[in-house]
Every structure is written in C-alpha cells, then in structure tokens.
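Just one protein chain is left out here, and the rest sit where they should.
By letter and in written order, the chains are A and B; residue numbering begins at 1 in each of them.
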Amino acid sequence: MKKLDKKFVIFIAFMVVVLLVPFVVTNSYMLRVLCNVMIYSIIALSINLIVGYSGQLDFGRAAFVGLGSYCSAILFTTLHVPFILSFLAGGLFSALFGALLGMLCRYSSFDYLTLITIGFSEICRKIFQNWYAVTNGSFGFRTSRPEFFGFVFDTPASMYYFCLVILALCYIAIRRITKSKYGRAYMALRDDSIAASYAGIDVKKFKLNCFVIASFFTGIAGALMAHFTTFISPTVYTTDESLLELQMAILGGLGSLPGSILGAAILTIVPEVSRAAYEYRLLIMGVMMVVLMLFAPKGLLGRGGVWDKVVALIKKKSSTSKNK
Amino acid sequence: MFLQHLINALSVGAVYALLAIGYNMVYGVLEKLNFAHGDVYAVGCFVTFSLLGGMNPILAILIGCCVGFILNVGVERFAYRPLRNSGRVAPTISAVGIAYIMRNIIQLIWGAETFAFDLGIFKAGSINVGGVVIGTLQIYLFIIAVALMVIISLALKYTKWGQGIICISQNIETAALMGIPVNKVIAIVYGLGAALGVIGGLLFCQYYQFIFMGIGFAYGTMKAWMASIWGGIGSLKGAIVGAMVLGLAETMVSAYISSTYRDAFVWAIFIAFIIIRPQGMFPAQGAEKI
Partner (left out) sequence: MMASILKMEHICKNFAGLKALDDVTLDIQEDEIFGLIGPNGAGKTTLFNAVSGFSKPSSGEVEFCGENYTHKSTNEYCINGLARTFQNIRVFGDMTVVENLKVGMHKLIKTSLADIILQTRRQKEEEEKARLKCQEIMKFLGIEEHADDYAGSLPYGTQRLVEIGRALASDPKLILLDEPTAGMNEQETMDLMELIKRIRKRGPAVLVIEHNMKFMMNLCDRIAVLNFGKLLMVGTPDEVSSNPEVIEAYLGKEEEK
C-alpha cells in the first residue's frame, strides 16, 4: 500500500511541474521544443503499441504521421472544415491506411511486413512530393494553428497546453488498451502466436486492429504536428524519420509507456542542446541502436531494462552493506 | 523503341543481379533481414574509389573486396552473432544501427558529395543491332553476373564449405551437431556476401558513372531485397531472375507509365507480388512445427 502512495505522490508532483512549466519558462523556443517532445511522445507511444506490444516491426511510421498531417491540414485550410473535425479526420484517415496495412499482415510474414511498411512509406512520400494539386508537392503546405469556436491557440503557452491535453488523452487511452484484453491479446500474439490462437484470440484480427488503433494515434500526432509547425513539407516523412521515431520507442523501452515519453524527450532535446549531437545524430543513433540491442534490448524503462538493472544493483549494494 | 527499353532493362537487371547474389547468400543462410548489407559494401566501394587514382584497378577492386569482407565479418561477430537467438526485432534493429554507422563513416571520410566514377577497365563503346544500341558495358555486366552465378552455384554444390552453408540454411542446430563449424561458416558467408556486394556496387557505380554515400541503402539493400524476394530466398537463380524482373519493372514503368512515380509503382508491384506469392518465383521449402 505504501509503495502505491509513493507512486501517486510522484505522479501528482510530476503533473504539477508539467502544468506550471509555461509560467516558469517564458522562452518561446523552449516551449516549442517541449511541444515537439509531446508530439513525438504520441508517435513513440503508437510505435510502442505495434513494436513493443504486438511485436511487429514497423519502419514506416513517418508515412502515417504524414497522412494525418496532410489530411488535417488540407481539410482545415483548403476545405475550411471546422478544426475539431479535421483534426480527428487526420487520425481516422491514418487509421484507414493502418487498416490497409494491417490487412496485409494476414498474408505476409514478419520480414515481409517490415518491407511492406518501408514500401508503403516510400509510396506515400512520392505522393506527398509529387501530387502538386493537393499537397503542393515539395514546396510544402501552409496551414494554421488550432482554433476552437473562435479561440486560436497562437501563443506558445496555449499551444503547450493544447499538446499536453492531447498527449494526456492519448496516453490514458493507450494505457487503458494495454491493460485490457486487447493489450493482453497483443502481447500473447507477440510471445507465441500459435498458443494465442489456441487461447481463442483471432491472431489476424488483433494484428489488424493493433495497426488500426496505433495508426489512429500516429495520425493524431501528425495532425497536431501540422497545426503546431503550421508548415508541412514532404521531407519530414522519410524512412530516416520513421527510424528516429522507432528509436525513441526502443530507447525508452519497448513495452513501457512512460519509457516512450522519456525516449522521445531525450532524442528531441539532446540534438537541440548540443550542436555536435545534431551533426552526428545518425552516427550516434546507429551506435545507440547496436549498443542497446546488445546490452539493454528493453531500453531505459522497459522490463529488465537499464532502470530495473540500476535499481536491482542499488538494492543489492544496500543489502550487502547492511549485512556487513 | 520497346526493344531498346528491353535491352536497358536487362542491363539494369544485370547490375541488380550482382547486388542480389551477395545479398541472397547472406539472407538465405540465416533468414534475417540484413539492413546493413548495402552500407557495409559501400565502404569497400569507396576504398576502391580512393585507390583508383594510383593503382591498378583490378588490385584496387580486390582490396575493396577485402575491406568489405573483413568489415562484414567483424559486424557479424559483434553486432549479429550475440543476437542470433533474441527473436526477430533485436537483430533487425541492430543491423539498422550498423547501416547508420557505416553511412556516417563514409560521410566523415569522403563527404556527402557525389563523385564521378570510372573504373577504367571497360572500354566504352556500343554495338548497333538493327537500330537498338547495346553498350559494351551492358554486355560485360551481363556476362559477369551469369559467370558469378555459375561459379557460386558450383562452389555451393561441390565444395565442403558450400555444403556446410546449405546445411546451416536448412537447420542450424543439426548442422552444428554434424560437426559443421557453424559460426565460422556464417562469418565467411557474411564476408563473401559483402565482397560480392563490393563488386556489384562498383559495377553499379560504373554503370551510372557516379558514387556517393547513399549507394548502399537506397540503391543496394533495397534493390537487393526486392530482387531476392521476387526470385525466392536462398535461390541464386531466383536472385538473377528477380533482379531482371526488377530491372524490367523499373524501366518499363518509367518508360510507359510515369517516371516521377517510378519508385512508388515499383513498390506497389512489389507489395502486390509478395502478397500473392510470398515464397517468390523459385521457393525453398519449409514448414512450421509445433
């Protein structure tokens, strides 16, 4: 019981700090970075659902971010659909393509699905780049800040709160899914798909709905990104970007939701802070991928990851010193 | 016009075939997606490129191959072998990491520019057969691809090492029990795969007459994948036929449908193909057990 209370206290303290940030940090650049962290957190969470929970490898998440971005921006700016509708449509549009991709799981093995996700993202990128009539091609597409009944989120602080609310909603929804029969079905088919099918789980159906659900959240993150940066360019939705997003989920820890946020925070903030880290970011990412896989495949906060190891080490140290 | 496209398609296919042969060997033996294949051999290609100025080109190619071999043996030893039994996700991610590292090494040493490239061993020229122009280089490429395929399939069939490779690709545990030095054989396969990749990569650069840091992934790994899977994993004949099909698809799509959407169409065809016939054109047998 005591342990639970401690967790709760930490949670409350964390929430208070997060809510007070815009009062303390008035530097708009820093708030922008934090918004980016939150947007990438949603993407990393959705990747965690696919890679960490259901054990499929997806190298094309950036395409889904792009689908959400373009859909929401085009509806809002070109077609003047109310913001809330176009924002949700971004998620749904991405989910629709998630369903398409999820349906392909039915026919293909793990490796092929990985290739299909890359192929799909390449196809999307080509379309973003070349369909001038709709996406304005490589010139990019300009859109505007979120707007509810006349209230425009145009200050950095208001945007911060907007991102925070969306992240919180996504986090709660994803957490509830992972704690439910859906989450258990994903983990079961990840660990052993044959045993899962004997436990009454329709493996194909759950792979499909995992892709749909995750793509919805990725699309929402994409829509958020579009209205936050107010400018969309096809160069943001490349395979390298997908891999960066995947790396956030892996660094934080597959199967750990707070881990995804931590991973997104580290990989967004570090390149901003250090110029050298920005220049060599691909090299650093490469080394990090290999080292993590070799020594801590569960990342920082995953089960048996770095955090668990450190805690175990400290416990061991303190117990041996007591014994002395 | 169609004939000319066909000839071009076949020579592009021959280049891809050279890339795919090496890839297919590596993929066939452990059936793990190797994301780093192209980027590893690209390092070898760049080494050859640097040596070309003051050295016999054949020697430069050999040194490039050696670099590729040693590099990939090292990568296999330190980044793949420890992960051989840790499921599907970990080795794939590790390979992606290696790909990034290799690409950055190239960028740090040689820079991100595109360089003009010529090995200087192929005489430029062409034959005109009834209005269709065939470059001599295209003919050389074709001959080299077929020759390599024949040599490798003979080596697999008639040498002890070749038989060892086939055993491991069928069942790694049994192969180990039969006294085949599994780790050594796998390391050598990775090394040879990269060495072949260097040759393929150099000929690719020769064909397009440029070299830059991106040749590894976008033009190497991706194309080799498509060709291998199209043809059938673990089948050399399949790799060559798959590469030809890939060359055909690319050339014909950009000639008759759309050159801006070429890659998109080829990917779409590829996805459709692996859904309809996932085992490729010349499959190897296998079944899941309980």
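The working rule: a residue touches a chain if its C-beta (ideal position, glycine included) is under 8 Å from a C-beta of that chain, and two chains touch if they have at least 3 such contacts.
Predicted model, so just to flag it, every value in this text is computed and none were measured.
Across A:Ala196, A:Ala249 or A:Ala264, the single residue that touches the chain missing here is A:Ala196. Checked against the hidden chain, the listed residues A:Ala89, A:Met159 or A:Ala188 yield one contact partner: A:Ala188.
Checked against the full complex, the candidates A:Arg106, A:Arg303 or A:Lys317 give a single residue touching the omitted chain, namely A:Arg303.
Within the whole complex, the absent chain has one touching residue among A:Leu45, A:Ala89, A:Leu113 or A:Ile177, and that is A:Ile177. Mapped onto chain A, the footprint of the missing chain covers residues 173, 176-177, 180-182, 184-185, 187-188, 190-192, 194-203, 209, 213, 255, 303.
We take it that only the chains that are shown with their structure count from here on.
If each chain is reduced to the centroid of its CA atoms, chain A and chain B end up 33 Å from each other.
Taken in their complex, chain A has these residues touching chain B: 51, 55, 57, 104, 107-112, 114-116, 118-120, 122-123, 126-127, 130, 194, 243, 246, 250, 254, 280, 282-283, 285-294, 297.
Residues of chain B touching chain A in their complex: 31, 33, 78-79, 82-83, 86-94, 96-105, 108, 222, 225, 229, 260-261, 263-264, 267-268, 270-271, 274-275, 278, 288, 290.
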